[in-house]
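Shown here: the complex without one of its protein chains, the others still in place.
For subunit A:
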Amino acid sequence: MATIAASRIAALNRLRCSIFQTSYNPQSIRTGAKYLRARLKGPSMINYYPPEVNMATFVKGFPDEGFVDLDEEQRLQDVIDKKKRGKGAPKKAKTPEESRRNKKRR
């Protein structure tokens, strides 16, 4: 059986690549093409969870229809009532020195 020169096989592969429009890469150098070729996963990822339908989404979606989220109204009223009784959330620290977290550690 006659042996075929390596240069002949390389030339054949180069020709094959030009015919079938693939890239000729005899050393198998990593080109990173697989990151471009792979399909984008993001569009299907964001559709995994079914959309949540509750009163808040209606109020947000149709602001002119006059929907009222009773639970949210009650929560806001409770916050106002608590503030009146001096039971509201503490003031936010403006600087790191004011932070309550630092005081606890000392």
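As a working rule, a contact is a pair of C-beta atoms (placed from the backbone, for glycine too) under 8 Å apart; a residue touches a chain by one contact, two chains touch by 3 or more; residues count from 1.
In this section, contacts and distances are computed from a predicted model.
For the omitted chain of this complex, the UniProt record lists the protein as "Ribosomal protein S14", which is one of "Methyltransferase-like protein 5", "N(6)-L-threonylcarbamoyladenine synthase", "Ribosomal protein S14" or "DNA-directed RNA polymerase RpoA/D/Rpb3-type domain-containing protein". Annotation: of A:Ser7, A:Gln21, A:Asn54 or A:Thr95, A:Asn54 touches the absent chain (contact as defined above).
When you scan A:Gly32, A:Gly66 or A:Pro96 for touch with the missing chain, the hit is A:Gly32.
Interface note for the absent chain: among A:Ile19, A:Met45, A:Leu70 or A:Ala89, the touching residue is A:Met45. Looking at subunit A, the residues touching the absent chain are 29-33, 35-36, 38, 40-43, 45-46, 48-50, 52, 54.
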